[in-house]
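Here the complex is missing a single protein chain, while all its other protein chains stay put.
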Amino acid sequence: MPTTSWTPAAGHAIPRRAALALGLSAGAWGVRPGRAAAQATPKPPAKPTGQVIVGLSQEPTVFNPLMPHIEVDQGVHWNLFNPLWGVDDKGNFTPQLAAEVPTVQNGGISKDGLTWKIKLRPDVKWHDGAPFTADDVKFTLELINNPHFRAYSRNGHELVSDIQVTSPTEIGWRMKKAYAPYPSILSWTFIVPQHILAKANDPNTAPFNNAPVGTGPFRWAERMAGDHITLVANEHFFGTGPYLERLVFRYIPDLTVLFTQFQTGAIDYTGIQGITADHYNQAIKIPGRKVTAGPAAFVESITMNLGRPVFQDPAVRQALYAAMDKDSIIKAIYYGLPTPTESFLPRQSWAFNPDLPKQVYDPAKAKQILDQAGWKPGAGGIREKNGVRLAFSNSTTAGNHVREQAQELLQQTWRDIGADMQIKNMPAAVIWGDYYNLSQYDSVMVGQDEMTGPDPDVTIYYSSKAIPAKGGAGLNTMQYVNPKVDELLTQGAETLDQSKRAAIYRELQTVIRGDLPMLTIFQYARIEGVKDKLIGYRPSVYVSSNCWNIGQWYWAT
Amino acid sequence: MTPASASTELPLPSREGAGGAGPQVGGSPPVAARRAGRGVRRFIRHRLALIGFATIVVLALAAALGPYLDPFNDLHIDILHRFAPPFSGPHLLGTDQLGRDMLARLEMAGRVSLTVGCAAMVLSTITGTVIGVLAGYYGGAVGAALMRFVDAMLCFPSIFLLLALAAFVQPSLLSITVIIAATGWMEVARLVEAQIRSLRDRDFAVAALALGAPDRTIMFRELIPNAVAPIVVASTLNVARAILLESYISFLGYGIQPPVPSWGNMLNNAQEYLTTAPWLAILPGAAITLAVTGFNFLGDGLRDALDPRLDVR
Partner (left out) sequence: MTAYLLRRLGQSLLLLWIVSMIGFAVLHLAPGGPLAQFTLTPGMTQADLARIAHQMGLDRPLPLQYWEWLRHMLAGDWGRSYRDNQPVLTVIGGHLPATLELMVSSTLLAVVLGTWVGVLGALRQRSLFDYLATVGAMVALSIPTFWFGLVVIYAFSVKLDWLPVGGMYTIGNGSFADYVHHLIAPAMVLALVTVAIWSRYMRSSMLEVSSQDYVRTAVAKGLPRRVVILRHALRNALLPMITLAGLQLPTLLGGALVTETVFTWPGMGRLYLDSIGYRDYPVIMGLLMFTALLVLLGNLGADLLYAIYDPRIRLD
């Protein structure tokens, strides 16, 4: 409590995925080795048996996957619906409703990226028995673009036109322009049934939204508002699994109580927001549990509003970065679980640049930078230059205790170099409204996943055309302007070849790291726990919730 | 009877100030000095009230003077010595999750919580009294309108007022005080209005009016002093309520900004460490309980001391 903070708690990033697989990472830096790692994995049951209770600290309330939703809702969507293709924990696309993933190589996408042809699986049925056809895909894409429908995001979908259904298993369309992130966007776009939603008077308020029908491994059973949601196994699921008879999502608003329920075994898996760093050491000692600090795509940073005079001097940004005691924050406050990072991309992304200059905590150097740039200590030891005081506020979601500790530590270390930071936290509904979107803040401490699904395209966050305070359409609330970055972003989105794109994005990271519009602290790790007899849990940075593959979970007998 | 309101688990236990006109207890016309003397004597006899008073004085002194006597600063972060238990080292009451000295923080937090509690009480008492006097004295349309406004405000659950107001203002010492006061003045207003309404028809007030005294004089010189008793009682209980509310506001995330400590936000931050570092929760929890209990006893004692009906016996 107050869990009205919607950004996930901090966590730990696995330095090496190989180590995760082999269970070789030691103690606090990796998977806690359990019996499961040492023995051969038991086989899944022949029929779906047993139930899993997932504990969530936010309540899923949106069950139409195309409407505005948050991560916990997606956790449920992954089990009720399917996209055309999904993405596994290594970043590879896995065909689901599509028979194969269209690429330029197999001709599914034309060389210029404008013509798409997709073959669909013929053997898929909706939960109510109706057959899945290409009409459902067409309906889904058109619904998203329907001006009367409150779609979550039209990013990418608005480029789709001329959808042709040539057979119940074949569909094609034209893109208005080549857009490399679109396959990633589609991997997060769930297909909804035309035969139900087309009949509704108003898809925004259709009964479907509270009794969803999908194609996924689980079917909707019931919901007790404010308490839990129950799904049951879909016996006719087209893929492997499900191996569980019942899947229950339980809403437990208080993180401490969530942990306690995990401790006593009342829940089988701690989902979002997982186990806080403070409870990690306690958690790994609970018998019969496996606690993982798996990587997440979120990067924690101090994001600065470059419209403020004090942040316009690059020397200030560099000095603040040099005076950031990342080590203490990560090792002490977060118990060494997250990984320090210089990039806005998670380490696991194929576009990640591992060669960015590493930050070193050097307060003496910070003072030197400021002295040389003309920031002289003034009243109260706070530096000034040309009438501007090195004073600013830092805001984050109120109630996130661990973050507050990091803020307080930063406050002290920055005060030592002559910077005055005031903490101004506010409830989530306030801070992430206009205060953030319209750049009304000085600086925020925020955890963000800036990828577009599994795709490294970050145009909406760094393009100069994406500044809402200046009328832009994206979320570049930092008001960051760099023409080189704009150029790289456009190239990255238009180039279809992945290795070429990787080079472009690596350069992008270098440029942004040089400018320091935000001070990256660490990449999150999601600390989550499962009962050790529960098999199948796999954290992934490419999805927003680790409930993505519950269709593959089962109990060891 | 306590006026019905949508407030949380903390109604004011008060006997005076019924929603309608309470039964008139006949008694001798109030003679201030005589009553005061009897009141003080009764108060001293009320042992619990004295204990409560003493507790508050001790807490206030500790909060005011303690920080000057501490070797440690309440804000200094010592990340290497986090979670030191009490009596285990140089920190008398241990350290918190950032290595800050608990004793110093408790004392500084005491300053904040007690100040917020008292200031909120003063604010809500003044507001409630003014509105109550105006409504009770003038009666008629003005009185009805004012009291209906008070009723309307009573319809809002404290939570709603707290959260909605907190969204408007930057959380700071002043704004928290104002917000807490905003949830508490209505009961005072109802109390005062009922008192004034019954007092204004009494002989002494009528006499003053006949003598030509201006409204303002009647209200502030004649009526209010005689309504002081229930106001005082309500005020002390209001401080208790304010201190508890401050801790609830912190629990809900709108409290005093870090790094400034208050008993409420210290308690709130200590929740997750309940099993690993229980003293982080026990100490501020005990402080809150002591302070609130102290004020409650004080208010109880004051009520018994100042209750005019006890004069009859």
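Some points to look at:
Just so it is clear, A and B label the chains in written order, and each chain counts residues from 1 on its own.
Please note the rule applied: contacts are C-beta pairs under 8 Å (C-beta built on N, C-alpha and C of every residue); 3 or more make two chains touch, one makes a residue touch a chain.
All of these numbers come straight from a predicted model, not from anything done at the bench.
The chain that is not drawn here is touched, among residues A:I185, A:M304, A:M445 or A:V485, by A:I185. The chain not shown here touches chain B at positions 1-11, 13, 15, 18-24, 48, 148-149, 151-152, 154-160, 163-165, 167-168, 240, 244, 247-248, 251-252, 267, 271, 274-275, 281, 285, 288-293, 296-297, 300, 313. Listed for chain A, the residues touching the missing chain in the whole complex are 1-2, 4, 6-7, 51, 53, 59, 61-63, 68-71, 148, 150, 152-155, 185, 188, 204-205, 209-210, 224-228, 230, 246, 248, 250-254, 256-257, 260-261, 263-264, 266, 297, 426-437, 446-453, 460, 466, 468, 472-475, 544.
In this section, only the chains that are shown with their structure count from here on.
Per-chain CA centroids place chain A at a distance of 45 Å from chain B.
For chain A in complex with chain B, the touching residues are 1-2, 4, 255-256, 259, 276, 278-279, 282, 328, 332-333, 398-399, 401, 404-405, 407-409, 411-412, 422-427, 429-430. Looking at the complex, you find that chain B touches chain A at residues 75-77, 79-80, 82, 97-98, 163, 166-167, 170-171, 251-254, 257-259, 269, 271-276.
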